[in-house]
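Excluded from the complex is one protein chain; the other protein chains are retained at their positions.
Our next item is chain A:
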Amino acid sequence: MNNDLILLGHGSGGRLSHQLLDELIIPQLSSVPVAGQNDAALLNIGGIKLAFSTDSYVVDPVFFPGGNIGDLAVNGTVNDLAMMGARPLCLSVGFILEEGFSKAELARILASMREAADAAGVAIVTGDTKVVPKGKGDRIFINTSGIGAVEHNLLIDGASAQVGDKVIVNGCIGDHGIAVLSAREGLEIDSGIQSDSAPLNGLVADLLPLGPALHVLRDPTRGGVATTLKEIALQSGVTITLDEKSLPVNPGVKGVCAILGLDPLYVANEGKLLAFVAPDQVEAALATMRRHPLGKDAAIIGEVTETSAGKVQMETLVGGVRGVEMLAGEQLPRIC
């Protein structure tokens, strides 16, 4: 097989993305990857602690039930900062527009960016716009970068999961991926599912008072909950055991997944976080989440059961046990 080409799967967020990062991008660009395998880099500039993150958005279609590429681009970067426990301060935005893209659609996208930024309490302070000839891009691509203030001394990190920790998710999984998929040309399923795209910094701010009991925060975007948990298991050197019956999944998501042969564990989310919390603070964490509008369906979905080389397993609905691996190949390209 020819391994010289970039494949769609390299953008899946799963195993191929990791290979590309580990084998090519990180070794070429940085001998000391500041961000490690976390969602944002932590910087200490003259005693001021900052989180810094960037993300590009190529979602297709641009408008989907529950949102569009604009609010997605704001929320995505806000959430990457929030997963470090940082308070998002400001964003940059870069647009790559295809010749012929509609100004009215751009205006709608900008309006939702503005709205999303206001909702998250961040300012969009700098930006750039480029236009490429018709056929050399696909309508609109957006990049956002963001800076957040780190005002805590906690070690919230993918490598901090400990045996005994409970894994909490703040609501139903797989909504974003299925909402986007339902809107795709040629599929057009009326699933009634809306994207969960939302800023999570408010929810994280409520969780920070839990203190050192809060070990890991991570938003399971591309690759879904399964891939994110496997990353954390590998980073922390632990086994995570999920309980399938406690996974919150909307019936519409279950239905579409069953028809198309997808597994909700691998479907992207844009307004969900996974929190690893020490057992003595689990009830407090769950109660805190459920008080927040974005956490009313929060549920404990599993726990860290032992130290290991990094393994995720699941007790299935019927009481069997199976392994859970990272997303392999591409499940749904261009989902964010």
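A few notes on this one:
Everything below uses one rule, namely that a residue touches a chain if its C-beta (ideal position, glycine included) is under 8 Å from a C-beta of that chain, and two chains touch if they have at least 3 such contacts; residues count from 1.
Going forward, contacts and distances are computed from a predicted model.
Selecting from "ABC transporter ATP-binding protein", "NADH-quinone oxidoreductase subunit NuoE", "Nitrate reductase subunit beta" or "Hydrogenase formation protein HypD", the unshown chain of this assembly corresponds to "Hydrogenase formation protein HypD" (UniProt protein name).
Residue A:316 is the one among A:30, A:102 or A:316 that touches the chain not shown.
Only one of the listed residues, A:7, A:107 or A:287, touches the absent chain: A:7. Against the chain not shown here, chain A presents residues 1-3, 5-9, 15-16, 19, 186-187, 245, 251, 258, 260-261, 263, 314-325, 328-329.
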